[in-house]
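Omission of a single protein chain aside, the complex is shown with its protein chains in their original locations.
Moving on to subunit A:
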Amino acid sequence: MRVLPYGARAAMVDFDDPSEVLGLHASLEQDPPDGVVELVPAARTLLIRFDPGRTHHDRLAGDVLDRSTVDVEPREAAEIVVPVRYDGPDLADVAAAAGMSAEAVVRRHEDGTYVSAFCGFAPGFAYLTGLDPALHLPRRTSPRTRVPAGSVAIAGEYTAVYPNASPGGWQLIGRTTLPVWDVEREPPNLLAPGTRIRFTS
């Protein structure tokens, strides 16, 4: 774990072990150091934004490095079940690339228990970890200009649900009618970092 400077108002914690991101996030949320204004988890990093009037980089780095993330349980969050219709336009290509049948792709995707690691790309777009390594495939060589809302997709080590219609390069294997993002809801995102997710057809 390293703490890198990110200008005068933020620090980036860089992890060797990505599973430690949620642990440190939970620890800093439960017991925030003075001056911290926002925590933003990502794939292998945690951004800490701070008020430079109340703390500074070295003090924050000292506090973070003193913490043990090993003992911290990621925040207890409800398990969310996402109903999926596995009829995505890339399902056959994914099956061919993974060297298995479409049915096997669906079974392996359904068998996983996923954890929301972080959000990015678009409001409510959660990167879910726990995808079967047999399904770790690159993105499409040419991204689609429009991916429909509710598309269930995979790319690299992640699976995700597109919250809204947007461009996108992930492999589309299915779709759900469950709204994972609703600005009228509090909170608007269903798949907050730390949430466990299962997909079921």
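Worth pointing out:
Here, a residue touches a chain if its C-beta (ideal position, glycine included) is under 8 Å from a C-beta of that chain, and two chains touch if they have at least 3 such contacts; residues count from 1.
Just so we're on the same page, contacts and distances are computed from a predicted model.
A single chain of the complex does not appear, and UniProt lists its protein name as "Biotin-dependent carboxyltransferase family protein", one of "Aspartate carbamoyltransferase", "Cytochrome o ubiquinol oxidase subunit III", "Biotin-dependent carboxyltransferase family protein" or "Branched-chain amino acid transport system substrate-binding protein". When you scan A:64, A:119, A:135 or A:197 for touch with the missing chain, the hit is A:119. Contact with the chain that does not appear here is found for just one residue of A:47, A:80, A:97 or A:178, A:47. Touch with the hidden chain on the side of subunit A covers residues 4-10, 12, 14, 37-47, 49, 118-127, 164, 166, 183, 187-189, 192-193.
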